[in-house]
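In this view, the complex is presented without one of its protein chains, the others remaining in place.
This part shows subunit A:
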């Protein structure tokens, strides 16, 4: 017990000292960090695999993985230089950050299709998005609502024809049938529903309505791109290599993720990795390679955000989404 106390206190002091040391040595070596948008889970398997298998180290990067949380804004932390790289929100998040003049640049996009979907009970009589008309449709009002607006527009529905309500971060109201339609992510809430034995549902994918918004942007700062392009390239190479390895060795990847997190359920993580693989290798994820940035869908998302008033002025997409690094990633690292 007492040795543990000493260890705890020692750890605290060490943390304080290394914190100070990090400030001192920032100019000298390359301790770099990647900030995730959430806590350790299979959604970030590629990053954890790249670290555990030594891909970052081999690329000359002394990498620290910083998990995120509900109060962590990856865009701000990366743009400010507090973190070198990040797995940030997605197309919308990068566009908003650029509109706010944050010097943030996306160098890759993890998820190739929209990871959000809409669910309705089979007996509800809702057989297509067009049937959302007059129904209570719940979505998260922290960004994904614009995807819903785009989907409705694509299906020829007006927003006021649908009763759009705010969805909490729990599927309980949908389970209690307070909503007719709810939003899920393919890699978490949909699995949660299935695990709770709710299988009498229909899933509507935005991509089927022609709405694609790529998520989990791989980002860095303008400063990094200007001053240390080699490191940016090394990071993207190693990260995509990590993803490829994770999909080719899923069981090992789950082991690595389980070791990195705490209190994770293996079955959850396996299901999550399966779904993450699906959204990352869909469409151009296979034809072009992992991490491909679909400029056409990005352009459409921006146009939609402006149409819905979420953005005031368009940003220069060429400087916000820099494909140059991705193009230089060897095919062996990104092609499945």
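Here is the rule we use: contacts are C-beta pairs under 8 Å (C-beta built on N, C-alpha and C of every residue); 3 or more make two chains touch, one makes a residue touch a chain; residues count from 1.
Note that contacts and distances are computed from a predicted model.
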item: Candidate names "NitT/TauT family transport system permease protein", "(2Fe-2S)-binding protein", "Energy-coupling factor transporter transmembrane protein EcfT" or "ATPase AAA"; UniProt protein name, chain not shown; value: "NitT/TauT family transport system permease protein"
item: Sole residue of A:268, A:283 or A:335 that reaches the chain not shown, by the stated touch rule; value: A:268
item: Residue touching the undisplayed chain, where the options are A:66, A:124, A:286 or A:323; value: A:66
item: Missing-partner contacts on subunit A, residue numbers; value: 4, 8-9, 11-12, 15-16, 18-19, 22, 33, 35-36, 38-41, 64, 66-73, 76-77, 80, 82, 169-172, 175, 188, 192, 196, 260-265, 268
